[in-house]
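Structure first, then comments.
Missing here is one protein chain; the remaining ones are kept as they sit in the complex.
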Amino acid sequence: MARSLLVTLLTDFGTGDTFVGVMKGVLYARAPELRAAIDLTHAVPPQDVELGAQHLAEAWSYFPAGTVHLAVVDPGVGSARLPLVAEHAGHFFVGPDNGLFSRVLEPGDRVHQLVGARLALRPPSRTFHGRDLFAPAAAALASGMDPAELGPPLVDWVRLPSPEPQPRGPGRLVGHVRRLDHFGNLISTLERRHLEALAGHPGARFRVRVGDLSLPLADTYASAAPGAPLALVNASDAVEIAVRDGNAALVLGLGRGEPVELELVP
Amino acid sequence: MARSLLVTLLTDFGTGDTFVGVMKGVLYARAPELRAAIDLTHAVPPQDVELGAQHLAEAWSYFPAGTVHLAVVDPGVGSARLPLVAEHAGHFFVGPDNGLFSRVLEPGDRVHQLVGARLALRPPSRTFHGRDLFAPAAAALASGMDPAELGPPLVDWVRLPSPEPQPRGPGRLVGHVRRLDHFGNLISTLERRHLEALAGHPGARFRVRVGDLSLPLADTYASAAPGAPLALVNASDAVEIAVRDGNAALVLGLGRGEPVELELVP
Partner (left out) sequence: MARSLLVTLLTDFGTGDTFVGVMKGVLYARAPELRAAIDLTHAVPPQDVELGAQHLAEAWSYFPAGTVHLAVVDPGVGSARLPLVAEHAGHFFVGPDNGLFSRVLEPGDRVHQLVGARLALRPPSRTFHGRDLFAPAAAALASGMDPAELGPPLVDWVRLPSPEPQPRGPGRLVGHVRRLDHFGNLISTLERRHLEALAGHPGARFRVRVGDLSLPLADTYASAAPGAPLALVNASDAVEIAVRDGNAALVLGLGRGEPVELELVP
């Protein structure tokens, strides 16, 4: 398997301490030929595995094949939760087996328990596996090691429950706001595939209901007047509610968990 | 033209989502020989093209010749605004044609419309040109492509209005606070060139008036007592009002847009 010599990092560590820098130090110390260590984000809310899983699922595929994705959102560090390494579609993944990778991994993917002794590591600290276990494993994978060399197969890796939208009568699906982005856009659990399944043919029209609003599904932010709300399918194929040149979460007073309804226009 | 194989990124995307990481993924996927993707800042306030333009203008020239500067502050994404690529002083620039580059580009620079088809790109999403159009173009430029290969010349690229200070009687100029920096320093539109024009000779002395204060123009932060206000010409050649070891914006209660007067001391 070709390696890209790239490692991405996604954590809930923030950037106010040196946690992330220290992990990069370990990566470069153990993989001297590393080309780059690239931040996906370190602003996952503390211990929010579900949100970390969403971010990782949206980002990994834009990197070249052979990239190693190191993700640590790990409320169970030091407990019995297992560490894992995995391969999916020619990319590699390292981190805790707590569901963080379950929006990426699929049945049939190679998933292995990570055994630190295979890397001749000393027993890791009980509180910072990112530095002591996951970064060394990511460096090893980046350098060409195979996941199977790092431990036995892991069959029952943890899956997060899936937030599948529910039908509400013919031509209608109800999901919810899954997260907010930096601009205050409301990202829902409704996706392009739901539109296609609901319509059964291309070119159908939809409306999106959220809070007191009923919005036609538009193509672009520029389709609304400045300050006006709109709904569109965003660049990650999710139905999103935005305010043109504004912050939808603030302007509309809506947040995570808010119901969002998708309706096929007859 | 020599290439440095470096790309800088400046956006209003923040670092809480994976937008920036995803653009770096595209850069490395399309320019496998890339040396580094370097953040200038991603904290431009959402859609604040003017502030993005200021930051870019202060930073680009410190990079080696042949660097590609990818900047995306793009309230008009998906509308009729054009994408551009340009060359200035041996550096390359990619992003929306909305004035973001107009504090860098000068008459005579090579500016071209960016035509995605020249890169064999699929039609980009309507909401994330940073990923689908600008990052691929930046990768192509970093790899040695010429701006002229990416589209036809663009003559009437967008210029932002210039915040030129105004004379107020002999030996006096009035500008305003253009932005605050991380330390709370007030950065004005008055620049070293205005001092030189006002004095007509080196060694002249100046006073700076802002709010209720009248301050001699000093050389260094250390010239004031701890907690005291001061004015100086900063490392980017702008007149700046600071508080020694403190936050001028908070201490003085002043912000963006506040008038600042420069006076030649006879």
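In this document, chain identifiers A and B correspond to the written order of the chains, with residue numbering beginning at 1 in each.
Everything below uses one rule, namely that a contact is a pair of C-beta atoms (placed from the backbone, for glycine too) under 8 Å apart; a residue touches a chain by one contact, two chains touch by 3 or more.
Being a predicted model, the structure only gives us computed values, none of them experimental.
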In the whole complex, of A:T15, A:S61 or A:N247, the residue touching the missing chain would be A:T15
Identified contact with the non-displayed chain, of A:R3, A:R131 or A:H194: A:R131
Just one of B:T8, B:Q47, B:S125 or B:T189 touches the chain that is missing; which is it? B:T8
Touch criterion as defined above, residue of A:L10, A:A53 or A:V77 at the omitted chain: A:V77
Name, in rising order, the residues on subunit B that touch the hidden chain in the full complex. 4, 6, 8, 10, 15, 35-36, 38-43, 55, 58-59, 62-64, 67, 181-183, 219-223, 232, 234-235, 245, 247
Interface with the undisplayed chain - residues on subunit A: 13-22, 24-26, 28-29, 32, 36-37, 46-47, 75-79, 125-128, 131-132
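One rule holds for everything that comes next: only the chains that are shown with their structure count from here on.
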How many angstrom between the C-alpha centroids of subunit B and subunit A? 32
